[in-house]
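The structure appears below as structure tokens.
Yeah, one chain of the complex is gone here, protein chain that is, but the others are all in their spots.
Right, subunit A next:
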Amino acid sequence: MTTASVLDWTTVCPLDRLESDRGVAALVDGVQVALFRTADGLFALDNQDPVSGAYVLSRGIVGSRNGVPTVASPLHKQVYDLRTGDCLDLPGVSVSRHEVRCRDGLVEVRLRQEE
């Protein structure tokens, strides 16, 4: 695994701006991040669908597979593990994940950029 340089936390929006079991896109330091709020908590992945190249993952359907929280690409329905960014349908494919937390009712994101 490549090393990840850790940046600062960026406040994105109030928590209540996120619909349950749905994603939104955020722009953090020029990087498109897909944020998801589920019963398992908050998750942040890169917004770019690695298969199509389009920036659409935030618009996928959230769910679970064998207990793993997931999002399905809205373009061709490949399913990704929200915790790791690994694609569960295509071995070797994954999206970058980012850190996300809620502080005082605000959602904050910290990018993890691979080098």
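One rule holds in what follows: a residue touches a chain if its C-beta (ideal position, glycine included) is under 8 Å from a C-beta of that chain, and two chains touch if they have at least 3 such contacts; residues count from 1.
Here is the rule we use: contacts and distances are computed from a predicted model.
Hidden from the displayed complex is a chain whose UniProt protein name, among "Branched-chain amino acid ABC transporter permease", "assimilatory sulfite reductase (ferredoxin)", "4Fe-4S dicluster domain-containing protein" or "Phosphopantetheine-binding protein", is "assimilatory sulfite reductase (ferredoxin)". Residues of subunit A that touch the chain left out of view are 1-2, 11-13, 17-22, 24-28, 30, 32, 35, 38-39, 46, 48-56, 59-67, 69-70, 72, 74-75, 77, 79, 85, 90, 92-96, 114.
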